[in-house]
Structures are given as structure tokens and as C-alpha cells.
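The complex is shown incomplete by one protein chain, all other protein chains being positioned as in the whole.
When the chains are written out, they are named A and B in that same order, and each has its own residue count from 1.
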Amino acid sequence: MTAVAVRPAGHRSGRATGVARFVARRLVMLVATLFTSSFVIFGALYLAPGDAVSTLSGSRTLSPQAVAALREQYHLDDPFLARYFQWLGDTLLHGDLGTSITYREDVSSVIAARMGVTFQLVLYAALIIVVVGVGLGLLSGLRGGVVDTSILVVTTVFAAVPSFVAATVLLSAFAVGLGWFPAVGTGEGLAGTLWHLTLPAVALALASLAIVSRITRVAVRTELGREHVQTAISRGIPYPALVRRHVLRNASIPVTTVVGITIASLFGMSAVVEQTFGLGGLGSALVEASLARDVAVVQGVALVFVTAFVVVNTLVDVAYAVLDPRVKAGSRAS
Amino acid sequence: MTVPVLEVDRLVVDVLVEGEPRTVLHEVSLSLGEGEALGLVGESGSGKSMTARAVARLLPPGARTSGTIRYGGHDVRTLKGGALRDYRGDVALVFQDPRAHVNPVRRIGDFMTEALRTLHGVDKHTAAKRAAAALADVGIADGERRLEQYPHELSGGLLQRVVIATMLLTEPKLLLADEPTTALDVTTQAEVMAILDELRQERGMALLFITHDLDLAGAVCDRTAVMYAGQIVETRESAKLHEDPLHPYTAALVTARPAVDRAVDRLAAIPGRSVSAFEAPDGCPFAPRCPHAVDACHQERPPAEYVDGGLVRCIRADELRGRLAEEVAFHD
């Protein structure tokens, strides 16, 4: 009996090594991507026409002392690469992202103050995408018939609605027209927050949940048609068990991937929704800073967004490796 | 002959091809006694797999059938719900490509014990024990380890043996094997065939063995049915099929098989191209390729007639009998 117990355990650890190796590879890629992204974000500043001081000051006229302070802070007298590593070092070691010229405070504190709203919004939208998007997709894929056709039509339209249009429609209908939800701002406490963030989260989630629903539907249909499902049918496995053990389990692999990638891309789109609903999050800070050409804030927020995007994408790959036993180290890269 | 386990009578199947119904099986009749092995031989598209699918109730959606498929006193075509599940418990299938027919994300043990646990209420521990024992029966010694593995970690031959062992766990009365060895390499083929044959004889299962290989069918099966264009053109004792074929198509199959190298396409020597049932012309579907065809062959479909204990669909069967045997003998 011990042999029976020990051997499988040994085997499971073999698979665990495979997953571990895959995760390690993805972590290396994660660091490489973040490194490159930070380089792009930093380097963009120096692509601008004119000298760096005018870009950094947003073409404002500054006193000589202020110019000197800027040159000092951004090490403008050092070579480019030295500047980059200085900046990276400040960012990583001290959390120092420079000073905002419009808010007149540390970029890191601007980010810290606004991060909460954005992450709440993205989390809420992600929840809607998973529950409603996957739910509709399952219903559509397993049911067929009129249900399927209606869901397909609705999701086809939703997939084409940009979040800012969705935000406008929701605002007009449910906040201004019906008055069910507040038009702007964030609320107090959990209930207040949920109440205030519902419309923005739905606007942010709408197109993504449509895409997720369609992918789920296709995945379910594909799995239903697979030969191994035919085998299970031929063995007399009851329908609920068949769907749960073979169709849903296998469809969860592509669905998880798409859900993850979709959620990762929400960070970029949060800017638009925050602007419409007057939420003071990172996204609206990014847009305001871009309009005011407050480069330090744009760099800082872009860095946070890219990091979130890349981290979520890495998590998706790890989830994939865990869900699909066929994944061996490196087998997915090509 | 004993009471037939399975009796198919004038089965006609139409399936939808691009929304159009197309006939793929035309009046297929066969019967299979307890412990008997019947070979079903034909080229791809001849309808041999479709016959197995019809018996297993796995026809594609939109398919229409007529005729009867009789099992245990019921017409399989009308079974529903629990009765259908019970029937499926009695009938096991082994397919050509084990890789595609086993869920890739579940462990071997899970695949093997699934039916026992969900249908027969066997507890997990007992089910695993029986699965390991079944693996031993098909010559896999380290069963406990295999149960913890995933399908992609096993070779094709090993996986096919796992599938066979799995099917035996529920003690089926009828095994449908659809080209179970085609996807395997030659040495593994022989092993898998030996296992199938041994298990059938030990357990008294009826076996419907589908293959494109006339010799292989002859080696395993008591009787062999030859299919062409959705029809069974000849059913006989396997040995007689080789020595004394009644249908020109059978004779062509026998002479077309290469004497030494089996890997060569054995049907290349038959002039023309094999057709599916819905492409078949009026009259005998084989007539356009048949060296013995006369005008009458093109007029109407030959009925199935009893000749020498077998069934044949050829209007000239009686007059050709000796000549076909000579052709075959000359080839050997």
C-alpha cells in the first residue's frame, strides 16, 4: 500500500517541477518586459522635440532656480543611460517617481492617493465580466436555440460599444434619467462605494463581457464536439457529469486565458470611464497629466498600469499551466 | 448459431451534408452471436464506421435512420434516457485514435473509473483497485503509477491498451472496435490485436471489428462482411472469403493486396475510385469498376441473396463463382 501512496506522490511532484519551471520562465519574461517597458516610458520623454527642460516643464516659463532644480532632479547633465538607471534606481529603491509640476507634490503620493478607486473599479468590472460574461457564454453554448441566438445578437452589439459610449448611455439613462445611481464621485463605506461604482464598472466591463461570453460559447461548443466527449457519451456518462467533468473543465482553459487578458486591458480603459463619472483615480490623473503635459505623473501612472497589465498577464499564463497538464516548460511560447 | 446479441436489419442512414440529407448506409443487415467476432471490411467512405456509430447511437445530429438495430429485445434506435444509458453500459467502443478519445486534462485513473463511479456507484478506492487490475489484464504491470499519469505521458499503443482495459471494466457484452490499431506502429498493432482476441474469447464478448485490412479481419474474426458504397456486398466465413469469393469486389480486394509488403496501398490495383453511397450510380454501385459487369448490372440494385451459407449482392454471383476463385488462386 505504501508503494501505491508514494509513487503517485512522486509523480505529482514531477509535474509540479514542470509547472515550476514554466513559472520561472514566465517570471524571467515578466522582468524583461517590465525592464523594456520602463525604458520606453522613460525614453519617450527624450523623443520629444525641443530640450528636455521644456518638455518636463510642459513648456511653462520657469525661474532659473526652478530650471536648475529640474536639471538636478532629472540628472540632465549626465549621459542618457546613466539618467535611466538613476531614475530606475530611484523608482525601485525609494519609490521616488519625481515631483508633479501641476499637483506640486510627489508623484508617488499622487499615485497612492488615487490608486484605490482605480483598483476597486477594475476589480468590480472584472467580477462583472467573470460572472455575467462567462455565465451568458455557458448559457448560450449549452442551451442553443432562441436563448443562444438572443445572447449572440446582444453580445455582438455590446462588443462594439466603446466604454466611453457605454458610460455616456448609462449616465444618461440610469443617473440623469431614472436617478437610480449617482452621476459622479465615489461613495462612503462598502455600500456607498458599490452604489457609486456600479455604473462605471458596468461601462468598463460591457465590451469585455461580450467578448468573454462569445469566447466561452465557442469553447463550450468546441468541447461538446470533441471525440473524447463522444467517448464519454458512448460510455453512458449522465449529461450533468459529462458537462461538468469534460466540457466545462476543458473549456475553462481558453476561457481563463481570455478573461485574464481582458481584465489586464481594463487598466488602460479605466481612464475614459473615470473621466466620464468624475472619479479621481489613476486613469483620470493620467489624462489630466497628459493634457497638462505633467510628464512625471504620466510616467509614474503609465509605469503602474504597465506593471499591472504585465503581472495579470503572467498570472494568466501561470493559471494556464496549472489548468492544462500538457504544459511543459516552454511549450507554450512558440 | 446462438441467439444473436445484435441484429441489424436493413438499416438505412441519411446524414446532413451541408444541410442536404445524403444516404450513407443502404440496407445494411448483419447479426452477431454471443462471443462471436464479425469483421467489417471496406475502404474509407464505404460506411463501416457509420455502421458502428449507428449501433452505438453516435450518429451526427440531423441523421435519419430506418430499419432496425435489435439488442436485447429492443430497437436501439428508439432507446431513451436510462434505457439508453444501460444499453451504452453494455456496449463498449474502441476507436482508431486513442489520443483524441481520452480527455487530455484528466488523469488516466479518472478516465478509467469514471463510468464505475458515476454509473455503478463504486467507491473511489475500489474503482482504482479494479482499474489497476484491468491494466494488468492488458499487460500493463505498473498500473498504480499509470493511473496517476496524464494521457500525453503515454505512448499511443499504451493508451490504446488503457482504453481497452477501461472498456472491459464495465463488463460489456458487445465491443465495437473501429480500426483500433490503424494509428499504431506495426509491432504494437499485433500486441493490441492479440489482447483484443484473447479478451473476447475469455469473456465471451461479441466483437464487431472494423478495419480496411481484409487479412487482419480474417485472422481475428469468424465471419467477415465486405462493405462497398454503404452496402454490405458479401458476408461469409472469413476463410472462404479468401479462397472462394462470391462478389467481384471481394475478389478484387483479395487480388489487390500486395503479396509481401503490406504498407503499400492495396486498393491501387482496382481501376477507378471508390464511391460513397450517395455518389453511387443506379444499379450495382461497383458496376463501373467491375471487370465482370454486364448491362443488367447497371439497371437495378442487386438484392442480397444466400449463396453457400453467405450473403452476396451480385446478380452474377452464381455464374462467376468458379472464375473468381481461379483469379484469387492465380494471384496467390
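Note that in this section a residue touches a chain if its C-beta (ideal position, glycine included) is under 8 Å from a C-beta of that chain, and two chains touch if they have at least 3 such contacts.
Here is the rule we use: contacts and distances are computed from a predicted model.
Chemist: Write down which listed name, "ABC transporter permease", "GMC family oxidoreductase", "ATP synthase gamma chain" or "PadR family transcriptional regulator", is the UniProt protein name of the chain that is not shown.
Modeler: So the chain that does not appear here would be "ABC transporter permease", according to UniProt.
Chemist: Of the residues listed, A:F22, A:W87, A:Y124 or A:F305, which one is in contact with the missing chain?
Modeler: Final answer for the missing-chain contact: A:F305.
Chemist: Which residue among A:L138, A:A205, A:L248 or A:M269 touches the omitted chain?
Modeler: A:M269
Chemist: Just one of A:L47, A:L81 or A:A191 touches the chain that is missing; which is it?
Modeler: Residue touching the absent chain, from the options given: A:L47.
Chemist: Out of A:R221, A:R249 or A:R326, which touches the unshown chain?
Modeler: Of all options in A:R221, A:R249 or A:R326, contact with the hidden chain holds for A:R221.
Chemist: Tell me where the left-out chain touches chain A, residue by residue.
Modeler: Given the touch definition above, chain A has residues 29, 32-33, 36-37, 40-41, 44-45, 47-49, 55, 142-145, 148-149, 156-157, 159-165, 168-169, 171-172, 176-177, 183, 221, 224-225, 229, 233, 239, 242-243, 265, 267-269, 271-272, 275-276, 286-287, 289-291, 293-295, 298, 302, 305-306, 309-310, 313 touching the missing chain.
Please note the rule applied: only the chains that are shown with their structure count from here on.
Chemist: Roughly how far is chain A from chain B, going centre to centre by Cα mean, in whole Å?
Modeler: Result: the chain centres lie 52 Å from each other.
Chemist: Mind listing the chain A positions that touch chain B in their complex?
Modeler: Its residues touching chain B are 3-4, 7-8, 11-12, 15, 226-228, 230-238, 241, 245-246, 249-250, 253, 323-326.
Chemist: Which chain B residues qualify as touching chain A in the complex?
Modeler: By the definition above, chain B touches chain A via 56, 58, 84-89, 91-93, 95, 97, 100-106, 114-115, 118-119, 144-145, 147-150, 152, 170.
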